[in-house]
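Have a look at the structure below before the remarks.
With one protein chain withheld, the remaining protein chains of the complex are depicted in position.
When the chains are written out, they are named A and B in that same order, and each has its own residue count from 1.
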Amino acid sequence: MNVVFHLLIMAGIYIILAVSLNLILGYAGLFSVGHGAFYGIGAYTGAILATKLLFPFWGEILAGACVAGLFGFLIGFPTLRLRGDYLALATFGFAVIIYSIFNNWYDLTRGPLGIRGIPKVVLFSIPFTSLWSYTILVGFFVLITIFCIRRLTRSAFGKVLEAIREDDMAALAIGKNIAKFKVLAFVIGALFAGIAGVLYAHYVTFIDPSTFLIQESFLIFSMVIFGGMGSIGGSILGAAILVMLPEALRYLGLPSAIAANMRQMIYGALIVFIINWRPEGLIGKTKL
Amino acid sequence: MKRYLLSLVVLSLVCLVAATTFAQIKIGITMPLTGYAASYGEDAKRGVELAIDQVNQAGGIRGKKMEAIFEDDGGAGKTGIAAIQKLVTVDKVQVIVNGMMSATALPAAPICRDNKVVFIGTLTSHPEVTSPGGYIYRIAASDVINANVEAKFAYNVLKKRKAGGLFATTDYAVRFKKISQERFEKLGGSWLISDDFPQGATDYRTQLAKIKEKNPEVLFVVATHKEAAQMLRQMVELKFRPIMIGTSMFNDPTLVELAGDAAEGVYFTTGAGTAPGLKKKQDDFKAAFKTKFGKEPAISADHFYDATNLAIEAIKAGGETGPEIDKAMSKIKDYVGVTGTITFDAIGDRIYSTTLKKVEKGKFVETGYIDTGD
Partner (left out) sequence: MIPFLPSPRIDLTDFDRGVFLFTQLIINSIIAGAIYTLLALGFTIIYGTLNFFNMAHGIAYTLGAYFSYLFRIKFGFDLPLAFSLSTLLTALAMIGVDRIAYFNLRIRKAPSWALVVSSIGVAIFLESFISLIFGSDTRSLRTGQAAPGYTVFGAIITPVQIWMLIISALLMIVLTIYLKMTIMGKALRATSNDPEMSSIVGINTESIYKSTFALGSALAAIAGSLVALETDVFPTMGHSALLKSIVASIIGGIGNIPGAVLGSFFLGFAENFGIWKLSASWKDGIALILLIFFILLRPALFGKESQK
């Protein structure tokens, strides 16, 4: 049963990540490949505050969201004029730089040693220390994320984002300040990723830079593509499946060395397959 | 939403099936089978397989066969936790051998303890893995010990006064650098230069050029044997040959294979033991390993072999449930493993004595120097 809870928690965290990336990638059409960086920033912010300053959990959530959101601004603003694939490279570089900082800024992050001993969560005097209670906590944040993003995408804000995605020029023509919207998309997406990071840090109680390599960003990116860009339900499905799938393979009983490589191979093949033959993903709307 | 529920149901069914397996004695093993440390993981697996084979051929434990369940922990926290969760809750093993890397050991140890499963760490040397409370054991030496030993050896035995260092950017190396530098300087030596490299790097020329400029006599290195082999070759090319002292990660015949003559004169630390029967045990192990796998064992195999055998001993002596095994483990005294004599202290760390070996004419020879820590 514990395994099921574990999977639910991880799926929940990745759902938050995928849905938040979808806002940037699927709705605003901004090719952001570095989402893992915001995730990591949230995780480290939470971890540092929890271990060094004994911050309360809700404070960490706020802080994680704010710091990650700040970095969303820091990457969103300078890259405004960049076209699609250049933006991808810039966000890619950004993500790798953030990883380097995690790994090298010893005084802040303890570098490769990582931060351990992140305490279990007690929120408003209610302990969330057991596995099932933490699942509920994560579920709570998943619902908040989905609710917020959904409201945003259905509002005028969301419509403008989609207009920007379809055609920058047209959106400009109707007088909208594109820059503001693009940056906002980044900030909001980053913010929720930061929350996911705090949740992760408290779950595994130990974080180190190796969790936030560029592969992590690729994974989240693939969840959005797989599920379908511009579809929240798609991101939920994409995240859930891509989290469950490798673990399910574990149970198929393949010899472990082969299984590990096969997992990666399936994952890579899946990406190629999806983008070639069903680019709108599972439930998406964007056609190629 | 429906699809999601369906996959959940399927998953639960699979779990149930897995849990109702035959009544054998199972132990769980996690090691990295993917990623940077994969080759260490594969070596570790072989060590375990040999131990299991040997005990089963001798009739098992009280007539029951032993079985090892292997899980890839990817050397990273996330995958490691999933692996541990599966072993503990689905397979319901009572003892887990783990801990090649701190990233997997640090979260895994508390999970085991909470579930009353015995955790035996192998190569991880992070000081925070062990703590009071039982259930957690570790057979590797802590960094503090090794770093001090190397510094003392360089100063007192090799009589060198100028040192430099080349370190990986891992937690182990960072701690090591600090301790060995402090110790060496405290003894009176001067530390001229340190440089580092990212894990898995293959080109050390610039670092070596910088170090050569300062010209230390002895070079402390924390790196895997493959990285070290590269360094040694490039040192020969650069005509720069200080004495290199490495850690037990060098303890792998591939070091000499890859570096060739360049490895001549290199020192490294390993566990010591002068217990009677140690040499024989090591030779037997090597022979059996070679027969079964066609290659020599390296450091992961050594440690995992010992860890598996310790688990077997504890099961034999204590019983098959976690708390019984834990009790038996804490009582283990002077067990002769291939990594030396093993006794655990109050918090599950191993009481260690260290020696250094040297590469001479392509073989590892003892230097005879033993340090029991201070």
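Criterion: a contact is a pair of C-beta atoms (placed from the backbone, for glycine too) under 8 Å apart; a residue touches a chain by one contact, two chains touch by 3 or more.
What you see is a predicted model, and the numbers here were worked out from it, not measured in a lab.
Of the candidate positions B:Arg205, B:Lys286 or B:Lys327, contact with the unshown chain belongs to B:Arg205.
Across A:Ile16, A:Ala163 or A:Ile225, the single residue that touches the chain missing here is A:Ile225.
Annotation: of A:Phe73, A:Trp132, A:Phe157 or A:Tyr267, A:Tyr267 touches the absent chain (contact as defined above).
Note on the undisplayed chain: of the listed residues A:Ile97, A:Val122 or A:Ala179, the one touching it is A:Ile97. Touching residues on chain B toward the chain that is not drawn are 34-36, 38-39, 42, 169, 195-198, 200, 202-203, 205-207, 209-210, 212-213, 215-217, 226, 230, 232-234, 236-243, 258-262, 264-265, 361. Residues of chain A in contact with the chain left out of this view: 31, 78-79, 82-86, 88-90, 93-94, 96-97, 100, 103-104, 218, 221-222, 225, 258, 261-265, 267-273, 275-277, 279, 288.
FYI, only the chains that are shown with their structure count from here on.
Each chain gets one centre point, the mean of its Cα atoms, and the points for chain A and chain B are 34 Å apart. Contact residues of chain B toward chain A in the complex are 3-4, 7-8, 10-12, 14-15, 18, 33-34, 38, 42, 45, 70-72, 74-78, 81-82, 85-86, 88-90, 102-103, 106-107, 110, 126, 128, 169-171, 174-175. Remark: chain A residues 1-4, 6-7, 10, 103-104, 106, 111-114, 116-117, 204-208, 210-211, 236-237, 240-241, 244, 247-248, 250-251, 256-257, 259-261, 264 touch chain B in the complex.
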